[in-house]
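Note that this complex is displayed minus one protein chain, with the remaining chains in position.
Let's look at chain A:
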Amino acid sequence: MALNLHVRVHPVVLFQIVDAYERRNADSHRVIGTLLGNVDKGIVEVINCFCVPHKETVDQVEAELNYAMDVHDLNRRVNSNESIVGWWATGHEVTNHSSVIHEYYARECNNPVHVTLDTSLQGGRMGLKAYVCVSLGVPNGKQGCMFTSIPIDVTCYDPEVFGLQLCQKTIGAGGGRSRNVHPMLDLAQVSEAGSKMGVMLDQVLQYVEDVLSGKTQANNAVGRALLDLINSVPHMSNEQFSEMFNSNVKDLLMVITLSQLIKTQLQLNEKLTLLTSV
């Protein structure tokens, strides 16, 4: 079928896969599960997933398909727009058993995709790969199928990005030990974003200096992007800017005063109503 499929995965799916792998039974080396999402014009968007218990021996594989159907039904009651788009497995290669499982999923949906997440950390990385099954062989002779890889990348809703950034702070320096992280207060986040922007500006300045002194080759695309950047800053005369600034600051200060006033009034109200015993 269409080989120009492109898979987009949401971070929740990857979190779920890692968690399922960590909770696997002591005797299994691999975990598998179903991928849920929707397909649209050659782009498969994977939004959710769940784990399916299965047993694998050298020559046999069993997966609890009733369980898979049950959980899919339960899930559909909450997210009615998610359908089965494929299945996932941990591990770094596609085995013979995979084709059996893939066949089952081919019955459930049209052209399932198979995603693997390499939790065994081969080569020092946790590789994320996607495959579809392409049938090959002579039409009247032996038919087989082959897993070919398709491009896969990660996409997020906006709040997911922020959630991810917050969770990423647990990647502590020093051996990757897990640290605890609090959801931060607003001001701290603003200051952090500000310093991040400062760092990025430093990098850009460094690049410009290098180009000017001849250390790096000038790149036209980057130059054009820099020009866009400079032109996107709105030009305002000093008076206009201070006018806007002052009016905004006054508004905000007024709102702060009002809200503090409301809080004090609430406390007074509480005391007064409790005092009047009838």
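In this section, a contact is a pair of C-beta atoms (placed from the backbone, for glycine too) under 8 Å apart; a residue touches a chain by one contact, two chains touch by 3 or more; residues count from 1.
Following the convention adopted for this analysis, contacts and distances are computed from a predicted model.
Enquirer: Among "Eukaryotic translation initiation factor 3 subunit H", "2-oxoisovalerate dehydrogenase subunit alpha", "Exosome complex component RRP43" or "Vacuolar protein-sorting-associated protein 36", find the name that the UniProt record gives to the complex chain excluded from display.
Expert: In UniProt, the chain excluded from the picture bears the name "Eukaryotic translation initiation factor 3 subunit H".
Enquirer: Touching the hidden chain in the complete assembly: which of A:S83, A:N111, A:Q189 or A:T216 does that?
Expert: Spelled out, the listed residue whose C-beta touches the missing chain is A:Q189.
Enquirer: Could you pull out which residues of chain A are in touch with the chain that's been left out?
Expert: Residues touching the hidden chain, for chain A, are 10-12, 14-16, 18-25, 47-48, 51-53, 64, 67, 70-71, 74, 77-79, 117, 119, 121, 125-126, 128, 153-154, 156-168, 170-171, 176-187, 189-194, 197, 236, 238, 241, 245, 248-249, 252-253, 255-256, 259-260, 262-263, 266-267, 269-270, 273-274, 276-278.
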